[in-house]
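Before we start, here is the structure in question, set down as structure tokens.
Of the protein chains in this complex, all but one are displayed in their positions.
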Amino acid sequence: MVNDVADQTAALNQPTGLPRLLPLVPGVPEDLRTHLARYGRPPLGDPGRLINAVEQAGLTGRGGAAFPVYRKLAIVARARGRKVIVANGAESEPASGKDGLLLRAAPNLVLDGLQLAAEAIGAGEAYLYLHPGVSPEILRALSQRAAAGLDRVSVTITEAPPRFLAGQESALVNRLGGGPAVPTFTPPRVTEAGLRGAPTLVQNVETLAHVALIARYGPRWFRALGTADEPGTMLTTVHTEHGAQIIEAEIGVPLRTLISQDTDVQAVLIGGFHGAWLPAAALGTLALSNSALNSHQAALGAGVIAALPADRCGLAEAARVVRYLAAESAGQCGPCLNGLPRMAAALAELAGRGHRKQTRADLERWAGLVTGRGACNHPDGTVRFVRSTLTVFAAEIGLHARGHCSATDRTPFLPLPDRMPLTEDDWT
Amino acid sequence: MRDTLRVNPIACTGHGVCAELLPELISLDEWGFPLVDPGPVPPALDLEARRAVAACPALALKLTRTDAPRPVRPR
Partner (left out) sequence: MTGTTAFWYASRATGVVALLLLTAVLVLGILVNRQGRLPGLPRFAVTSLHRNISLLAVAFITVHVLTAVLDTYVSIPLVSGVIPFASGYERLWLGLGAISFDLMLAMIITSLVRGHLNRILWRAIHLLAYLCWPVAFAHSIGSSRDLQHGWLLDLAIGCALVVAAAVLWRLASAARQLPRAARVAAILAQHGPHASRQASDRQAQERISR
């Protein structure tokens, strides 16, 4: 009964359509005043209601794993004793920029979500985990909120090293505890025993922003966009030859709506460097949803969509990516430490002119050897990327084997950092 | 309700003692790290499995309950 009344009240102020997370006018800085004017105060004070609302809304994590959010909330809420919540803004995927943008453009939505979720699970400690170079917008938002008495749980900012694995759940908790940002062996999961043994809820910052809106406008509003199985909107980072753009899109829209028609595309990378390639032909038929992408062995991941122009070499791009992924191995698990660098070398050979027959067989064998044998899914994600490369660029591999290459432009397309991690300091 | 063998890949340094003691369920890959049969341990091999777990110099081999679902690893 109470819920219905709350829903009806919320319905009076419900925004429709897009954008939901991003500002109404791009580029206009949002401060606490404009945030409150647009959304009102976060509806704290009813912790039980939030988890129900998130469950009915069907919100899944926007950090890449797409895990049902209410389940993680419920597990930690049920636990006894001290609890911790972490807003994960360490956007470790080099090709993703959505979390960074969200934190600059709408930090208060994220911080509202953090407070609401903290209250729902009973967390007494809250962290915001970010890459170095914390934007002034976040610091300003935190100080304005403190002045307004909005934050019941004080938020500590912790810096993450610029490592691909830094945002992984157990690596994050390891870093928060003062250690390096490398994964630890699970079980126990961080939701059972995380930071200093306390049940820890880790949520991507975009997920928390959605939580902040669901708390205000209700699950039915959330489901007004998206599909029945995958409701809501998501932030995507779209790369084309014209550059990179952050687009908030309704889940289920055709992929073609995100990539402008005039670009000549040979393949699309979906889901980032642990994602998969789709052939250009699939662009016309596939939608922005996991149910559509799963049929092509792909998934949304953290919303990275990179449309490889037709004049580039997909193998060269893939070889660069796998070398990066190998360099970013934590080096803790034998199979990953040994397998990924060898796979990187093999792919580099395939991307060259002519390769040994053994190389292809070696690559397949190593892919099988590393899958499922690490403490995290870094090797598995890398294998997914490698296998999709071998499938989608099969023709190009054949071309290179005979000493040719179809590319006319050698400029690297996918964004990759230059520097390899070399010392322990690089991981803390 | 039988037990399954699991390796902690962070603790494992590739001693290879487990593969010697339990060749029916554990073999070594080309780098010396264990490839463990993911199924439940057959009752006939239960004692050998426990010996292998006890013998691992790195304490990396474990026997876990089969009914506990294998945790899904989030990214």
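Here the chain labels run A and B in written order, and each chain numbers its own residues starting at 1.
Definition applied: a contact is a pair of C-beta atoms (placed from the backbone, for glycine too) under 8 Å apart; a residue touches a chain by one contact, two chains touch by 3 or more.
As the structure is a computational prediction, the values presented were derived from the model and not from experiment.
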Residue numbers in subunit B that touch the chain omitted from display:
11, 13-17, 20-21, 30-32, 53-55, 57-59
Note that subunit A touches the chain not displayed via residues 180, 182, 323, 326-327, 329-332, 334, 337-338, 340-342, 344-345, 348-349, 352, 356, 420-424, 426-427
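Going forward, only the chains that are shown with their structure count from here on.
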Rounded to the nearest Å, the gap separating the Cα centres of subunit A and subunit B is 32
Can you check the complex and tell me which residues of subunit A touch subunit B?
61, 63-65, 67, 167-169, 183-187, 189, 274, 301, 332-336, 338-339, 369, 373-377, 381
Which stretch or stretches of subunit B touch subunit A in the complex?
7-14, 29-33, 35, 71-75
